[in-house]
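Note that one protein chain is taken out, while the other chains of the complex remain in position.
Up next, chain A:
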Amino acid sequence: MSTSNDGSLTPRSQHASNCFDDLLDSIIADVASECHRIARLGLDRSLEAEEEELRLSQLSDSTRGAAGGEGSSKHGVDIFGQSHPAVASDIFECMNCGRPIVAGRFAPHLEKCMGKGRNARAKATRSTTVTRSRHSRGSPVSVYAPYSTSAQRAPNGTAGGVSEDPSDYNIEEQ
């Protein structure tokens, strides 16, 4: 308990100060009591696991740089002893038009090949919810996929217009 009694404090301030001290002590005692229970009943085992992981990753922190980043990939050979060109050189037949296409350029070919009026049925599924939120420039972003989990916090990264309606991402919708 605070016993400092500054002579210049008014009795009212002193009351307030004492109240605050009481509240603070009470909060501290609450936390202490809860933690004591958790520790004594052995409910904090996950803490140990976390500390172990932190220790392991700090170890790898110290070896960072020595490994030269993510390891040589594009220069040597893979585990099977093979080497691969920057653009995949396999050739196969396009299943849309039948022409032989180089693997590494298949996607751009297919896009043109399937064209704007491609036959795929427009599916009004969860994926369209995501599309509404996508940037038109097609950067590799997902603000979040709203239907992946219905655990929505106030999102800190929503693009405008994304629906938060739970039925959008209820797997069991009928």
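Miscellaneous remarks
What we mean here is this: a residue touches a chain if its C-beta (ideal position, glycine included) is under 8 Å from a C-beta of that chain, and two chains touch if they have at least 3 such contacts; residues count from 1.
One rule holds in what follows: contacts and distances are computed from a predicted model.
Not shown: a single chain whose UniProt protein name, out of "Two-component response regulator", "ubiquitinyl hydrolase 1", "Beta-catenin-interacting protein 1" or "Mediator of RNA polymerase II transcription subunit 21", is "ubiquitinyl hydrolase 1". On the side of chain A, touch with the chain left out of the figure occurs at residues 1, 15, 18-19, 22-23, 25-26, 29-30, 33-34, 36-38, 40-43, 45-46, 49-50, 52-54, 56-61, 63-65, 67, 69-74, 78-82, 84, 88, 90, 92, 94-96, 103-111, 114, 118-123, 125-128, 130-131, 135, 137-145, 147-151, 153-154, 156-159, 166-167, 170-172, 174.
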